[in-house]
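I am attaching a structure below and will ask some questions about it afterwards.
What you see is the complex with one protein chain gone and the rest in place.
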Amino acid sequence: MAYSEFARLTRDQIGQRAAAAVALLPTASIEQHGPQHPVGLDTMCCLAVARGAAEAAQGVDVIVAPPLHFGSSDHHRPFPGVLTLRSPTFYRVLTEVVESLRLSGFRRILILNGHGGNYLMLQQVARDFVLANPDMRVAGGAYWDIARPRLEAVPAARQVLVPGHGGDFETALMLHLHPDLVRQDLLPVQHADRDDPRSAATAIPPLRGGANVADIDYAIFPGARVTGLSDDARAATAELGRQYYQIAVEEVADLLRSLAP
Amino acid sequence: MAYSEFARLTRDQIGQRAAAAVALLPTASIEQHGPQHPVGLDTMCCLAVARGAAEAAQGVDVIVAPPLHFGSSDHHRPFPGVLTLRSPTFYRVLTEVVESLRLSGFRRILILNGHGGNYLMLQQVARDFVLANPDMRVAGGAYWDIARPRLEAVPAARQVLVPGHGGDFETALMLHLHPDLVRQDLLPVQHADRDDPRSAATAIPPLRGGANVADIDYAIFPGARVTGLSDDARAATAELGRQYYQIAVEEVADLLRSLAP
Amino acid sequence: MAYSEFARLTRDQIGQRAAAAVALLPTASIEQHGPQHPVGLDTMCCLAVARGAAEAAQGVDVIVAPPLHFGSSDHHRPFPGVLTLRSPTFYRVLTEVVESLRLSGFRRILILNGHGGNYLMLQQVARDFVLANPDMRVAGGAYWDIARPRLEAVPAARQVLVPGHGGDFETALMLHLHPDLVRQDLLPVQHADRDDPRSAATAIPPLRGGANVADIDYAIFPGARVTGLSDDARAATAELGRQYYQIAVEEVADLLRSLAP
Amino acid sequence: MAYSEFARLTRDQIGQRAAAAVALLPTASIEQHGPQHPVGLDTMCCLAVARGAAEAAQGVDVIVAPPLHFGSSDHHRPFPGVLTLRSPTFYRVLTEVVESLRLSGFRRILILNGHGGNYLMLQQVARDFVLANPDMRVAGGAYWDIARPRLEAVPAARQVLVPGHGGDFETALMLHLHPDLVRQDLLPVQHADRDDPRSAATAIPPLRGGANVADIDYAIFPGARVTGLSDDARAATAELGRQYYQIAVEEVADLLRSLAP
Amino acid sequence: MAYSEFARLTRDQIGQRAAAAVALLPTASIEQHGPQHPVGLDTMCCLAVARGAAEAAQGVDVIVAPPLHFGSSDHHRPFPGVLTLRSPTFYRVLTEVVESLRLSGFRRILILNGHGGNYLMLQQVARDFVLANPDMRVAGGAYWDIARPRLEAVPAARQVLVPGHGGDFETALMLHLHPDLVRQDLLPVQHADRDDPRSAATAIPPLRGGANVADIDYAIFPGARVTGLSDDARAATAELGRQYYQIAVEEVADLLRSLAP
Partner (left out) sequence: MAYSEFARLTRDQIGQRAAAAVALLPTASIEQHGPQHPVGLDTMCCLAVARGAAEAAQGVDVIVAPPLHFGSSDHHRPFPGVLTLRSPTFYRVLTEVVESLRLSGFRRILILNGHGGNYLMLQQVARDFVLANPDMRVAGGAYWDIARPRLEAVPAARQVLVPGHGGDFETALMLHLHPDLVRQDLLPVQHADRDDPRSAATAIPPLRGGANVADIDYAIFPGARVTGLSDDARAATAELGRQYYQIAVEEVADLLRSLAP
């Protein structure tokens, strides 16, 4: 079954299909991604994966809602190009869009995220919404988290940060999906932070603790202060991007299948 | 000067151009437009006018932000297909996106509206924001209001409601812009309300008063209860849609020019 | 049927009459109106029209609620004398008062507005409230908008801005209603803005677009920065004020009649 | 020095006098007061005391703001005639009006209260506002609390509850101030609760504890459920009302004098 | 019947006992209490009274909830050691905890307060909650108000302010309950304000009016500006503290008994 764009269907088509379909709601961001990438990178990649996965999810009626372009990106405010919502506002908007999907008859929703900063509020919205509406099943996650095991198994020249921010992973995706929008004349971007004397990162060791321990110290977060990037883009190729994209599409399609009513 | 999409520029391009540019922020809706139209009609028409006008505004550097797809459409909740924000939420989201544009360096903003239900909050946001930021100039309005005098002067077979909801005007625009998305097999839609015994509109006379007097009585609003339309689509043709679109583009382009720094 | 003041009735009188009556809720403002007028001008004129119209609406049981004195007047904050609510607060207060009227049994409400700045939120409140309470009919508008066609047809020495702010129209009303409160020694007030070198209005042309297009640029709004007035008061006479008042009363009374259950 | 009404002054008069004046802001309610009294009783009495005290406060420039008619009266919702704000809304409105007074230049404010239900939020507003604006002095209280020692010393036929609700004290005030608005044909109202078998008050003893201990149990509050009154009105006479009024005026005038800059 | 700590019971014990029990919820503060006392003084004293009274309330099943440590203490922000909530936040937290107690089955609640600054919002929460849940009985008050008549009857060397702030009363309680936490080397603290030339209190007379009249003028509140104390501690002894504590325990126990279902 081919996927559909919510916005291109009529009210009656939506009303008739919603109960047996999965609504896929992309959330991403508009924010700086270094000197070489467009500020819409997160939205572009997320939409591409959303559409690809919806197409690939054979046997499931996936209806892709318009994206929420504006995410929780306050940490990029020091740079131009950010269109961001305060976190309590993001919580409200997302809640009301999910509530609207329910109004149309959907009972299965995947919030497909394409921006790390949205993660916490997105999960909270899903939890709070399902608690108040126990007949719903709402899943939420970033495409790279859904596909993480296979993404990290891709053999590449060196260790790649998945997803990082504007570095190897995202640059590879963009070289595959939107090569015309990458300032390739600026590649490879060398991430100077480690050796940059302006970066406190050279001196301060990271905190102990596992993946769920926040160490919030933007004063020493090198990316936000110096380059706005998490890692450089030396390992990025269009071919790697193609592989990443393909894996993400397959894994999200699998998730859609397991979520179908 | 050709126009640009905000999302396709890098942070540095935005940072360098913002002060001398005009940001154009489309606001629209996802909501039912009768049995014949896609629920994204408002967004599609608004985006088309936005891009056309930005292109036509010679001599002005117009940067088109991603649209806020989700508008204030609570009056369409009885039908499937609506993705809507409560009015206080719409106020907050719009305020924060405008605030973000200011952060990037913009001082001239046009909020180009494509959904009637957004009108009040949109204007309030513009007022409140400029009062708090007196170095800004923010204009806001629907493309049909910006172009109203010339739109209403278009000779047509009979009187057309501009913009109405899903009737002659919007159907004509869609036949020009997205004929493939119109269920033309359902045209012409005959707006049965006037003669429909279910419609209280046959009996209750409208209130006195000019254009700025609200008469909020959805219980007898025929469109919302019976067909979801404001008028039928008998006068809609693709050629009329082309004329409407062309006028809207030119008038919005004029407005952009007069708004430029 | 003579009109009644809500505040002067007992609970049982209200309870018995509400279902068959129309509640009239005046909203106005306390804000500067130039050197010659009291800051309560909007409330005074609105209350006078409200009472006159309630009295004139033969055959309708109109109950006039106490006014909400405090409006949305943030644009007058630079001057002394303003008592203003933030727009989200105005939205909440008005919603809760309308909700209270419903609690008492009213199903027909006219929010009669006497201050331009209240217009947007007032309309939004009426819409949102009726959507949530579909057995209600709530109308809302300024007395000058309700009566605009006849007001603008009054022959006068020169073109009068209706309503403007503290200029010809409002001064005429005050000379009729409260001549003792007008500093007539300061009349005629000459609106210096057009020729005042401090006023950017001399240089910046207004934006294109019809009546519903906001051009929010308080930085160049001459009234708010220089005189606090929209036009001068050279054409204001008590006799003109009498005519304006009489028209407003008749038109609002007509509206009340068409709104009655 | 005679007192002035804020609404009747021009912006410039307010601007020139504010720093050396005391702003008096009346807060009251619109709510049921039994079968014999108008729902505006609290506002009427509060305004009368406010104006009388402002007049009597020789040597102080008192400027009386328009009243906030709508108070925190949710406990009267079961009866018709209440116009009430939720407590968080009341907090916001009052905060913003006080903030507006500061904008005009006032540094001394008396919030004169005429409705018991407003007491808690009113005090909280005053505290929070002064903490954020340490150059302000804001006093707040009900006229009966300001004058309590002398009010309770008035010799009367039997013990009177001050202020009670719609009983002896308020009835006496109304017989003095607005005898035409009291349904005297219904007097004396006999407060049936004590012997009324519907009233749980006959069986449940009050809680231990002093005046500041809340015992919130509206399920057994006889007034709210049976008569809407706190005590009957057998002791009320116009002459007693004159005495109460005179004492309140004098005591509030004293407070205004001690509050003057 | 011995009292229980809510936190030490299992879900099933709570579920089985709630309907016939009284929940006791302590609210206090963490804030400065002069140089000699720990910032947790209010919580410590309130908890001690809560547990003592729960133990002493023979025949009543009292379940003591964990305290809300964080109160409304914004007036102590100029000093280190305050952990405070904004008043609207305090209102929300307290409302939701009371709502949770209702969820578990409780219908009788005593909010036992140990910090003056919480008083207003605490009472408002109790009122608003019971109005919305008329099957509940919620009492709220500070232990010193519950026990005021007997506390003030304790013969002591000189007049003691009850409760004051960090002065005779609280110091005595601490000398009895937690002598190890009092910096006795700093006792007796002499409250210098009266003679301190920095204190405006020497010159400005207090306002007229009874106990319920706020005079909010922290600019001249000597405690907050000079010593952070309301009175000195010359009369404080452990023996007096023992008497105060014993009285408070007995009176709160009495209140618990009269509140039991």
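Here the chain labels run A, B, C, D and E in written order, and each chain numbers its own residues starting at 1.
Rule of thumb we're sticking to: a residue touches a chain if its C-beta (ideal position, glycine included) is under 8 Å from a C-beta of that chain, and two chains touch if they have at least 3 such contacts.
Quantities reported herein were computed from a predicted structural model and do not represent experimental measurements.
Novice: Which displayed chains make contact with the chain that has been left out?
Specialist: Across all of the complex, the chain we cannot see touches A, E.
Novice: For the chain left off this view, which of E:Leu181, E:Ala238 or E:Ala260 is in contact with it?
Specialist: Of the listed residues, the one touching the omitted chain is E:Leu181.
Novice: If the hidden chain were put back, which of A:Ala139, A:Val160 or A:Leu175 would touch it?
Specialist: A:Ala139
Novice: Touching the absent chain in the whole complex: find that residue among A:Ile30, A:Val49, A:Ala126 or A:Leu229.
Specialist: Result: among the candidates, A:Ala126 touches the missing chain.
Novice: Which parts of chain E face the unshown chain closely enough to count as touching?
Specialist: 5-12, 14-15, 18, 30, 32-40, 43-44, 65-70, 77, 79-86, 89, 92-93, 96-97, 100-101, 103-105, 181, 183, 228
Novice: In the complete complex, the non-displayed chain touches which residues of chain A?
Specialist: These residues of chain A touch the chain that is not shown: 74-75, 77, 86-88, 91, 117, 119-124, 126-131, 134-142, 145-146, 148-149, 205-220, 251, 254-255, 258-259.
Going forward, only the chains that are shown with their structure count from here on.
Novice: Go through the assembly and pull out the chains touching chain B as well as chain E.
Specialist: none
Novice: Hop distance check: chain A to chain E, minimum number of steps through touching chains?
Specialist: 4
Novice: Setting chain A aside and leaving every other chain in place, which groups of chains remain linked through touching?
Specialist: one piece
Novice: Only C-alpha atoms count here: how many degrees separate chain C from chain D in terms of the superposing rotation, rounded to the nearest 5?
Specialist: My answer is 180 degrees for the C-alpha fit.
Novice: Would you mind pulling out the distance in Å between where the CA atoms of chain C average out and where those of chain E do?
Specialist: Using C-alpha averages as centres, the distance is 49 Å.
Novice: From the C-alpha centre of chain B to that of chain C, how far is it in Å?
Specialist: 28
Novice: Quick one: which residues in chain C touch 2 or more of the other chains?
Specialist: 77, 86
Novice: Make each chain a node and each touching pair an edge, then name the shape: line, ring, star, complete, other.
Specialist: line
Novice: Name the touching chain pairs, please: which are they?
Specialist: Here the touching pairs of chains are A-B, B-C, C-D, D-E.
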